[in-house]
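Okay, handing you the structure first.
Only a single protein chain was left out; the remaining protein chains are all shown in position.
Lettered A, B and C in written order, each chain numbered from 1.
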Amino acid sequence: MFLEKIKSQGISHLSYIMGDKGRAAVIDPRRDCDIYLEVAHRQGSRITHIFETHRNEDYVIGSTELAAMTGAEVYHGAELPFSYGKTTNEGDIFKLGSITLETIKTPGHTHESISIILYDSESGSDPVGVFTGDALFIGDVGRTDFFPDQKELMAGLLFDSIFKKILPLGDHVILYPAHGAGSVCGSGIAKREFSTLGYERLNSPLLQITDRDKFIKTKIQEIHPRPPYFARMEEYNLNGAPLIGKSHSPAPMTAERFEKGLRDGMLAIDVRSAEAFAGAFIPGSISIPLGMVPLYAGWFLPYDHDILLIASSFDDIDLAVRFLNRIGYDRVADHLHQGMNEWAVKGKNFDCIRGVFAGEIQKKISSKEKFTLLDIRSKNEFIAGHLPGAQNIFLGELEHRLSEIRPERPLITFCGSGQRAIIAASILKKHGVDHVENCFGSMQACSHTGCEIVKG
Amino acid sequence: MFLEKIKSQGISHLSYIMGDKGRAAVIDPRRDCDIYLEVAHRQGSRITHIFETHRNEDYVIGSTELAAMTGAEVYHGAELPFSYGKTTNEGDIFKLGSITLETIKTPGHTHESISIILYDSESGSDPVGVFTGDALFIGDVGRTDFFPDQKELMAGLLFDSIFKKILPLGDHVILYPAHGAGSVCGSGIAKREFSTLGYERLNSPLLQITDRDKFIKTKIQEIHPRPPYFARMEEYNLNGAPLIGKSHSPAPMTAERFEKGLRDGMLAIDVRSAEAFAGAFIPGSISIPLGMVPLYAGWFLPYDHDILLIASSFDDIDLAVRFLNRIGYDRVADHLHQGMNEWAVKGKNFDCIRGVFAGEIQKKISSKEKFTLLDIRSKNEFIAGHLPGAQNIFLGELEHRLSEIRPERPLITFCGSGQRAIIAASILKKHGVDHVENCFGSMQACSHTGCEIVKG
Amino acid sequence: MFLEKIKSQGISHLSYIMGDKGRAAVIDPRRDCDIYLEVAHRQGSRITHIFETHRNEDYVIGSTELAAMTGAEVYHGAELPFSYGKTTNEGDIFKLGSITLETIKTPGHTHESISIILYDSESGSDPVGVFTGDALFIGDVGRTDFFPDQKELMAGLLFDSIFKKILPLGDHVILYPAHGAGSVCGSGIAKREFSTLGYERLNSPLLQITDRDKFIKTKIQEIHPRPPYFARMEEYNLNGAPLIGKSHSPAPMTAERFEKGLRDGMLAIDVRSAEAFAGAFIPGSISIPLGMVPLYAGWFLPYDHDILLIASSFDDIDLAVRFLNRIGYDRVADHLHQGMNEWAVKGKNFDCIRGVFAGEIQKKISSKEKFTLLDIRSKNEFIAGHLPGAQNIFLGELEHRLSEIRPERPLITFCGSGQRAIIAASILKKHGVDHVENCFGSMQACSHTGCEIVKG
Partner (left out) sequence: MFLEKIKSQGISHLSYIMGDKGRAAVIDPRRDCDIYLEVAHRQGSRITHIFETHRNEDYVIGSTELAAMTGAEVYHGAELPFSYGKTTNEGDIFKLGSITLETIKTPGHTHESISIILYDSESGSDPVGVFTGDALFIGDVGRTDFFPDQKELMAGLLFDSIFKKILPLGDHVILYPAHGAGSVCGSGIAKREFSTLGYERLNSPLLQITDRDKFIKTKIQEIHPRPPYFARMEEYNLNGAPLIGKSHSPAPMTAERFEKGLRDGMLAIDVRSAEAFAGAFIPGSISIPLGMVPLYAGWFLPYDHDILLIASSFDDIDLAVRFLNRIGYDRVADHLHQGMNEWAVKGKNFDCIRGVFAGEIQKKISSKEKFTLLDIRSKNEFIAGHLPGAQNIFLGELEHRLSEIRPERPLITFCGSGQRAIIAASILKKHGVDHVENCFGSMQACSHTGCEIVKG
């Protein structure tokens, strides 16, 4: 019996492939699904089963893609009219060699959410592990806010799923959730990626709330980001996304063609590091440092435009394409040949954004300098602690709230570490806000250097 | 916090590397330790701690090698006079970012055996996992037969370690043992490589024996193989093995030079598949199919001879050298350029071994044909079930028990699947026993085809 | 300017990719064309041009596949009614950065054969290199036997192409042919894979024949193999082969399913080494050691059967699929899980072929033993030197000439080194010829050991 966890960066999506005696099953595959074929091949297995723990909102599931490549059967919960795959219900049993998988219904995050129990028939009849999807994470539980008019119902369902169905499987059961730390599907997910039901029962903050009503009350007060691209993910994951097939890398283009693309309304996305963008960038381009593409691109990028990439290496371009494909952006056209250097040596105009360090901001504040400190973190983060006088507009809403920015004042973008803030800075620049600087280090640096921090 | 398991094929040795915030610790490294540097590098970590759960018998530990490369400190139990590293005692605490490690003494397999408890200081104060070395495996417990005059003592110590120190850590604790299925350190290890203390408590056969005396009785009746190379491993692992440094691949040699090497007393080891060896082999060479080198080479190969390799690819040669290094064979000279083809096209004599399938043996038995069916499995395996009339000489003892073989009769070597049997066949051939055939499929095939099987 | 040679094993096919300033051209791509995308990506180039030096006979060209992936334009000679691509004519010029390519017509191997001259516009106006397709090789010239009723015409055309168009480009011009040693497209191709027109003019045997009539006379006397699969290649390369797209590995199957496949008429191809096949093989399977698949599979394998593979590793299966795809076999079904071991442990019957070394044959000959020494090399090879009394049936014709074999005599298959002979042995076995042994080492071994060799 083998079992491997496949982690997709950025969205911290965890999928699993397991198998025995030549057959394999995959739980919640991602869309660029070559990795599962590689593992199956290395393990000498044929992928025969694909399980979706629920209809995902934050990425395009790869079930149809993987099924097209392998002939495997796709299974999901019964409560949604999926246009592909089969329904699996409470108590369904699937056998692959010594592996036995059993479906249990664990609604709460969504209505059709299921969990899959893993047994090892060679060792005993107790469950070894459980794939909980977005019902139970390490250090957190699933979101229950996707049905705004059923908030209490969903929170109650989740309570029942966790406390009456999952935890009773036993303290000894290994927990295999669908997300790790950094996912938008849970704000308190632990950085450690291995745990058991028992460890979680003892240590996970929300599992300490064993009173159903109190649990529901806590859950319905939570605020979670809901990026606009979720709608497309939900549609794709209900009806099946277009197949991407053999993805090939976008080809290089000259500065001249790139410029023409921009004029023609294509979107220029710069996935270089925040510092490199600050050092020199193409006017009109949006900065999304590579690792942030999966989590933040869906907030700004329209789906009906071709995308041009600026990157510092070909490998980064490949990864950017994968990241974009995973959230449904398939119209990546081409990339700027040799990145910024091509742009600069062709004599094209570029812009830059001055970097500001924590000490400078502190000085500005204490000398009562007039400037806007634009904190673009989420409301939750802002409330938990921010610099005095900071204005909060969440990055995901910035483009729609530009009118709230005082145009006459110099502005410094600010976030947790300065990485998200550069995205905000690039958006402001694109919309003509010119006196923009960016604080590398941001909140973390301010904490380290002992700045005054305000809560609420 | 990251944690990766590194598995060494053949001996099913499991080592672990974990780290956080730029520092990492390794548990029981193997000797060809480039893999740990690779993981540490990928994770952006410096290896600062190396733990040995006990003085190993079945492979050369890589602590001194890895320490020489990284400057890390080596820690082991107190009850042996190691000539390197530091002693760690009950309750010692080591911190690497959010990782906290704690030493507990868990003697039984050896006197100085320790286990290392893993905590995640960011999540809670309960243990997350425990590295149990050879004290507790998945599906089995450690051997207690290494001190023949202290068998009861050791078994009792192990009982106490498991039942009074390890299991009480809690059902929810993840189990990280030092060996998986296939190791000589435990005959009942499960094929599944992930478990928890709770799952083991409920399902592991020996953990059902909760009576101390009964447990001891059971343990002292066990019979385990003790290959001659264990003595060298123990010496190396007490005093530190020679550093292998930058291992470079053995170079190719011509058939003429290979022949001269053989005449000069070098050992020719053929790591090709059993079928390829059977098809054509160099007279005097020993067959050890690549995957069996770690487990079986130590039974026959003297340490004071240069080794010549015959393989079917350069990658296999690399792996063979690693496998041999791991059990202390550092005198791998060179390899036959282009393998058997070079030998054949130079017109050198070769030999072959006819393969026999299960049905043929059945027919011979039922027609009372006179032949020796030499079952070279361990006594344990033989007793559990063998063909009627089979003679049992364990592969590891074959070279010393050649006189027990009736020279006048045709002989068929036989084992579990036919892979070990080819080793026996090659040894017999080397010692002049000529009427040798080999049963591919062996016991497994006989079971599948419904042969009569005798127990006892 | 970059230029990389891509060599396809087995058929010794040489293709080329070159580029400058973000654009690239490929000469004679193979069908599994991911490699060109990889190089282009690494070099930061977009493939814009694909050239076919001629309609190939010995492999499926990858032009349409690669064009589908890149949007590149395909160019070929004018004298055939290709159903895809564009025609290029004498003197056509193509520019990619500093690279200038120029078409010249060089018929002889085929009517529409072209060569492509390479210039470096940054260095001067002399040609740097020339891609000669199958017109001129290193150490040999192209075959002119594809139009049996125009043998003299074609040989004369080739003479003119070489002596009046290619060689006059200058001694200094680097030669980039479409095949290396081992190809069926030329029997005298040198093992060295780099040369110049000048070196060839001075040293290539056929280029010493500067008299046109004499050259023609020599060429029309040549005998070249013409495997049956050439017909399909020609059809594919005229009309475009089916796209293979994202090839995924065949999945593993059990011995039971494999057996059923055999019964259902599927073809079992065993790509393990000759020695491994000899050691144990599935009755009815055909041995084609992996490296020989591209060159020999096309002689026996019908195109209308599903193919089952037996291999010793997953990587070998991948390679076998590529090799088969390259010569148009797309119906590779699945492979035997864990190779022969799966077959043996399930108790299925297998067979073996005894290996014979050169000395044994010599002894049989000198003691006038009655046996058939079946030399399955080509007529050319046989005439150049064979053992006394050997019977010659070329491997490619064996299945149709089985009646020439004397059934009552023991038979030993024989070739250059024993590798092709095992294919013959497997075919004989499949057709019920049972007393078959195989001479590993074959002619090379006999030469080394000083056997008597007969010419003619």
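Definition applied: a residue touches a chain if its C-beta (ideal position, glycine included) is under 8 Å from a C-beta of that chain, and two chains touch if they have at least 3 such contacts.
Note that the structure is a prediction, hence the values are computed from the model and not measured.
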Which residue of C:V173, C:L374, C:L428 or C:C446 touches the chain not shown here: C:V173
Residue among C:K164, C:K191 or C:K363 touching the omitted chain: C:K191
Contact partner of the left-out chain, one of A:I209, A:I244, A:A297 or A:A445: A:A445
For subunit C, the residues touching the chain missing from this view: 1-3, 98, 120, 122-124, 126, 128-129, 139, 170-174, 190-199, 201-203
Residues of subunit B (touch criterion as defined above) contacting the omitted chain: 22, 37, 40-42, 44-46, 69-70, 245-246, 248-249, 251-254, 314, 318, 337-338
Missing-chain contacts mapped onto subunit A: 272-280, 312, 340-341, 343-350, 352-355, 357-359, 417-419, 440-442, 444-446, 448-449
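We adopt the following convention: only the chains that are shown with their structure count from here on.
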Distance between chain centroids, defined by C-alpha means - subunit B, subunit C (Å): 44
Averaged-CA centre spacing for the pair subunit C and subunit A, given as whole angstrom: 49
Multi-partner residues of subunit A (each touching 2 or more other chains): none
